[in-house]
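The other protein chains are all here in position, but one chain of the complex has been omitted.
Letters A, B, C, D, E, F and G mark the chains in the order given here, with residues in each chain numbered from 1 onward.
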Amino acid sequence: MDPKKLREMLEQVGAGGLTVDAAMAGLRDLPFVDLGYAMVDHHRALRQGVPEVILGEGKTPEQIIGISEELARRDVNVLITRIDAAKAEAVRARLPAVRYHAVARIATLEAHPIPALGKSPVAVVCAGTSDAPVAEEACETLRMMGASVERVYDVGVAGVHRLLARRTVFDRCAVAIVVAGMEGALPSAVGGMVSIPVIAVPTSVGYGAALGGLAALASMLTSCASGVTVCNIDNGFGAAFAAARILQSAARY
Amino acid sequence: MDPKKLREMLEQVGAGGLTVDAAMAGLRDLPFVDLGYAMVDHHRALRQGVPEVILGEGKTPEQIIGISEELARRDVNVLITRIDAAKAEAVRARLPAVRYHAVARIATLEAHPIPALGKSPVAVVCAGTSDAPVAEEACETLRMMGASVERVYDVGVAGVHRLLARRTVFDRCAVAIVVAGMEGALPSAVGGMVSIPVIAVPTSVGYGAALGGLAALASMLTSCASGVTVCNIDNGFGAAFAAARILQSAARY
Amino acid sequence: MDPKKLREMLEQVGAGGLTVDAAMAGLRDLPFVDLGYAMVDHHRALRQGVPEVILGEGKTPEQIIGISEELARRDVNVLITRIDAAKAEAVRARLPAVRYHAVARIATLEAHPIPALGKSPVAVVCAGTSDAPVAEEACETLRMMGASVERVYDVGVAGVHRLLARRTVFDRCAVAIVVAGMEGALPSAVGGMVSIPVIAVPTSVGYGAALGGLAALASMLTSCASGVTVCNIDNGFGAAFAAARILQSAARY
Amino acid sequence: MDPKKLREMLEQVGAGGLTVDAAMAGLRDLPFVDLGYAMVDHHRALRQGVPEVILGEGKTPEQIIGISEELARRDVNVLITRIDAAKAEAVRARLPAVRYHAVARIATLEAHPIPALGKSPVAVVCAGTSDAPVAEEACETLRMMGASVERVYDVGVAGVHRLLARRTVFDRCAVAIVVAGMEGALPSAVGGMVSIPVIAVPTSVGYGAALGGLAALASMLTSCASGVTVCNIDNGFGAAFAAARILQSAARY
Amino acid sequence: MDPKKLREMLEQVGAGGLTVDAAMAGLRDLPFVDLGYAMVDHHRALRQGVPEVILGEGKTPEQIIGISEELARRDVNVLITRIDAAKAEAVRARLPAVRYHAVARIATLEAHPIPALGKSPVAVVCAGTSDAPVAEEACETLRMMGASVERVYDVGVAGVHRLLARRTVFDRCAVAIVVAGMEGALPSAVGGMVSIPVIAVPTSVGYGAALGGLAALASMLTSCASGVTVCNIDNGFGAAFAAARILQSAARY
Amino acid sequence: MDPKKLREMLEQVGAGGLTVDAAMAGLRDLPFVDLGYAMVDHHRALRQGVPEVILGEGKTPEQIIGISEELARRDVNVLITRIDAAKAEAVRARLPAVRYHAVARIATLEAHPIPALGKSPVAVVCAGTSDAPVAEEACETLRMMGASVERVYDVGVAGVHRLLARRTVFDRCAVAIVVAGMEGALPSAVGGMVSIPVIAVPTSVGYGAALGGLAALASMLTSCASGVTVCNIDNGFGAAFAAARILQSAARY
Amino acid sequence: MDPKKLREMLEQVGAGGLTVDAAMAGLRDLPFVDLGYAMVDHHRALRQGVPEVILGEGKTPEQIIGISEELARRDVNVLITRIDAAKAEAVRARLPAVRYHAVARIATLEAHPIPALGKSPVAVVCAGTSDAPVAEEACETLRMMGASVERVYDVGVAGVHRLLARRTVFDRCAVAIVVAGMEGALPSAVGGMVSIPVIAVPTSVGYGAALGGLAALASMLTSCASGVTVCNIDNGFGAAFAAARILQSAARY
Partner (left out) sequence: MDPKKLREMLEQVGAGGLTVDAAMAGLRDLPFVDLGYAMVDHHRALRQGVPEVILGEGKTPEQIIGISEELARRDVNVLITRIDAAKAEAVRARLPAVRYHAVARIATLEAHPIPALGKSPVAVVCAGTSDAPVAEEACETLRMMGASVERVYDVGVAGVHRLLARRTVFDRCAVAIVVAGMEGALPSAVGGMVSIPVIAVPTSVGYGAALGGLAALASMLTSCASGVTVCNIDNGFGAAFAAARILQSAARY
């Protein structure tokens, strides 16, 4: 039941064209039907300027094209994550406006300009070059959400001076996303160095005891730096979304 | 090497009382010695008004008293986490100004008023009454850091209407900390309902396949709500600290 | 907002004492406030005759007494699970009407007769005597929900003839709850022998590779008998509740 | 020993053509030989109308064709699970009556009409579109067993209003099968909303901490909604079979 | 149905006092009722001379005394495993004939002499002194089953010469039970040195990565020595029983 | 140092051609050099008639051919395990005497007749047809070691009557190898039914909570049937080798 | 800030061309900028003669060629690890001076002679031929770092005499690297036999309970031989690097 329909019903009651009992019966299912609309309100702040997101993994090029075309018709920006080069090529053959970001494994369709989100950039930090795909997934997602990005790459703890040499970057950032595989120690070092929110993203980089990223994940969850929070393995998109929640909240509260 | 000493050395060089070679030798270790001071600067923003934290677990009452007395002499606020009632009683016998928060298992010593942190409160949400100790640890930590708190308790997903009935609380909060044990589903429901940052805290509540909180932890890391970030099991303190980082960042950037 | 309040509001609109706009504003939060009541409807069928349940584990005797007294005042039947003998004794000292079932670790307070649930009994099967506490937790929960029980105990697969010798029991039961620890093989044997629903409950009986019940749990989930479903380790209460859902459904659909 | 042979033996004893000792010796192995027949009786209720099931996974098209042809000759309905499109194509080339259900990865051969099972439908609920193959495996299995199905798709807990909007569906269903990957929270939400049996099926959808479905599995086993039971990961067939056991039991007991 | 009853029934048929139809009906349940007796036959060989076994763990002294007294009345030998000193003392206070073997945590009651089992002894090998309780559990169980034992203790692989120095022991043994904790390497060394059956028993000795015996268990299962078989962690009793099966089989086949 | 060389040295000492000091020096390394020879003695019993074994997995056809040709020249029987059809074809192209056993994934080269091992056969039992490759690996290994085999296939516990119907097979077997995947319950049922040694082999058959065979493995290790021992997952070869150790021991001790 | 720039600044201060305040400001960032240089000093000892290392895994041939060409221009030795034959071939097509070591999966480019490291060789021990790739990775890395190597191959604990027969090798080695898969027992045997440092490397050789090398890893970490240290699974490179640290340290301290 949308607000318009509710208003009509109340007007009928007011006009005597509907008994109270009939209105009671009609309202019985209101709570559930109406919920979707109520929540969209809630999400409106965040959703303005936010692209529609398609998970490319597990979908055929045809399915991705289908969804993309429908969204394109609705004139919204589109972000396709975890899409490999071959699928992206197939999609671009049909939708030439789509751009592919190979390292990030992301394809985008920008129907309209992206409104800026937040006054300060998000620092995206990563330990080694193998972690770059996940870091770039975060960067490209942030860009599509309107946030600006400062990259601080290749600053793993085995060469801690490289991280320290970049320390002033954090003076001007509102949030830090820290991406690391193997032992996942970087968020602890960053978290001990800055006062801004630190979102840690473990990657599946490493072998043996790295356990597909579980070692880095456990490492980050038990970080000795207080107040570090963690995303799922390889989830650069999720980290960017969490950063966007923070920028959004900062702008409103 | 503190700045004063560095200035003296430069003045000596300027005055000719020290050769350049001797100054070079003296400066050789500067980078490392000086780092501590440089970083304190970095952390100053966050640390103003933040209490000193003592982990009570694994320490004897004597050790806690020793550290507390030393801090009390330095006139700082003190937050003692994971301290049971017996230890707290022993500490209070010597330091009567200490107050004990039984459910949160926290003891505090407030040497001076706590400056306010953030314009909007932090929502602390929890699934069941068994999760209260972790939620209260977050609440009391937030209070000691100057943040205000809105409690939204006993709103587990098995009675999703209870959560929905409280939804307007989130309209006025800047961050949500969501605490849940067992299947850890609550952060997904909250994350899908609000646009503010959601910090999920799994608890060790549950048995068997709950695996001491690992089931809830995995559940939260794989949440279908985008941008939920996660703390270690039972880590109410860490979630509060992460929320404080967000409030702090919002105030500056 | 309860139905009475909603009716009043509609009557005011009908009487012209409330404008449609004011009613719209007043109804804005209706969906969420009202949900609880709506759902209670949904659950009414099951809840008739169902006792209020208190999880005794992790609660002090004082807390259990407090909740029990409140419920006793409301004249409902009470089922307290996972309560040890000492706690039960403390509760009985204050509430003499409480009865304790030692093996099941359950305490009950029967304020009024329990209406019968289902036409046929539930078979509660268990492998060894060590599994009895979990089986009895199921039996006593079933009794408090109005279901009758047929016990088929000590029929582990290492002596498969004992199970076969009892096979006619299943001819008159509507559901089978099968409790087993160690290798958890019993539900496969029962599931292959009967056409009724089989609810498997792994127990934490066993050591080493039994992994606190995880071996039995995995065993039951991978049962070669089709259509066996599984509860959490040691969760006799949950299995009984699932059986009650089945009996309830059979009575209505 | 089949009943006919047993009767002959008894007749010989009655006629004096066989001594009691010889009959005793002949009967020595009776218990075991005869068991199969005895059990078929037991299973007859369930098996009437139930298709023969072939697990397609791990079999070559030739093997599947072989078994299917043999069953076709016996004039029974056949359900082939976990069969990919290529294999199904190969099977259909030889057995054109076979139909393939691509999403469910099921092939069927309907030799005769399927008798109806149960008075009310089974609700098949699923969280996201990635979970559809498992949900459809359940649906198609239910159809082949004679049960009717109500699909409630794409109602994950991150948008809890979508689930609530569909709540009246459950008013007319006898059982709910709830399929979910990632954090596996959906069965808790459904279980708290309905009184009918809830069979939860975790899927292997998700990555990293999803651990191939183990996170969802653990989540469902520790559900805060009482009486939810669980099947193995991706086991849509098993869930449907469990639902059929419930419908069958309801019809008899 | 016991053999006597079956004979009577057949005699009645022979005498014309029972129709074939009535006998058929009477025999309908024969298979299941009769199974127990049939199997006892099967087990008789092994069970001659084998003590009745009581698992002491998880039983109160009263329960152990109760079962023991009942068995004592039936004049059988009794083996009580996993019983601590305090419980054993309580049992001995009532049943003075019980003897306690402290290291093995076994109590025994020998009602009659134990018949010898096997022509050759069983070698019980163990790595370190911490493994002795499990090794002794095996030894005492073997003694109660009539097997003789050769102890080869303290021959861990870190001092491989100690094992080699004892190699001639294996020349006269029919089976080797090899008990080891920590890295569990000993069965590989023994298995490569002897041609007799090697039964490996991991112990829970060790900490950290020993994972309560799982490291040793995995080590033994992946032994590079062919044909080593493995028991559950700390299961000295099971290993002895397996050895008895071998000795028994050797005597018969 | 071989015996001949040792004898020569002693003869030189006896003849005065070598001083005691020189002999002492020469013998200093004796223990280690000589060990190999000493142990071969030990193993001789088992090795007579035992084929040389090549693990085909991870080897190229060229490597397998190389080793096989070398062994063929030495006139020994050869058993190549875990070799797929393509590799086997390549090997047979060069060594036509090689025979391939497709289900068992074994290739054999019989240079001379295989001497019989043991008086009684080994029962090889398996739960479902998917377990056949592992069971056949055991059967073919046993055949190459001279043992005779009784196959008892397709007797999973979900149809326990099928196992019971075959029970007399065990009356004439000296050992039982029991192969099962999924919940791995079969060894418990067999172990409770027979007194002979039971060697359990878990298979990697199953999905989800089957965890690649770990569920069956844990199930077998915690079997409620006493004295069941266990091999690594899918290790049919190891189980056969263990059975051969038992037959060998029975023949000697 | 490099030392030259710092000297210039001090000289300016000394000459009066720079005020102390300006120098203080200029030095503010010194600590961090300068750190890299300071640390290079620290590492210089080790890095002399050490090749540049490229991880081949996860890189395209083009990427490897790019990095290699850049390094070749700088006239340093290059070690490419985890590179398969196809990639190596592609690299060699462009850089013919590159040599490929197939078993070790290593490619090398020797721009200049390798200075010797350490007075004594490193023993590289391995259990079976399947472990050779990891052992060879260690050997080739050691060679490129200037260390000499003694190979002790195929000495698994199931044939402990083979290890003993080679014992004198250890008399002349400074370090032992011990590589083993399956049960990983070899380091315990070596560690109990020698007094030199023992670096254990588990391999992923094995199946089932070998858990991809985790069984061997846990085994080595819980070794009963004191003072054995462990590397990640299959990490032959890391073990060689650790050995080089030891040789390097021995040469200096």
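Following the convention adopted for this analysis, a residue touches a chain if its C-beta (ideal position, glycine included) is under 8 Å from a C-beta of that chain, and two chains touch if they have at least 3 such contacts.
Keep in mind it's a predicted model, so treat the numbers as computed, not measured.
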- Message: Among the chains you can see, which ones touch the chain that has been omitted?
- Response: A, B, E, F, G
- Residue of A:Ile65, A:Ile196 or A:Ala209 touching the missing chain in the full complex: A:Ala209
- Message: By the contact criterion defined above, which parts of subunit B meet the unshown chain? Give residue numbers in ascending order.
- Response: 29, 31-33, 35-36, 38-39, 55, 58, 202, 204, 212-214, 217, 232-235
- Query: For subunit E, which residues touch the unseen chain?
  - Reply: 130, 159, 161-162, 164-168, 207-210
- Message: Give me the subunit G residues in contact with the hidden chain, please.
- Response: 35, 39, 42-43, 45-47, 53, 118-120, 164, 167, 170-171, 173-175, 193-199, 217, 221-222, 226-232, 237-246, 248-250, 252-253
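Basically, only the chains that are shown with their structure count from here on.
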- From the options D-F, A-C or B-D, the pair that copies B-G, where over half of the contact pairs coincide: A-C
- Item | Chain centre separation (subunit E, subunit G; CA means) in Å | 50
- Task: List the centre-to-centre spacing of subunit A and subunit D in whole Å, with centres computed as mean CA coordinates.
- Result: 39
- Note on the structure: Check: subunit E positions touching at least 2 other chains come out as 31-32, 35, 38-39, 164, 193, 214, 217, 221-222, 226, 232
- Pairwise touch list, complete, is A-B, A-C, A-D, A-G, B-C, B-D, B-G, C-D, C-E, C-F, D-E, D-F, E-F, E-G, F-G
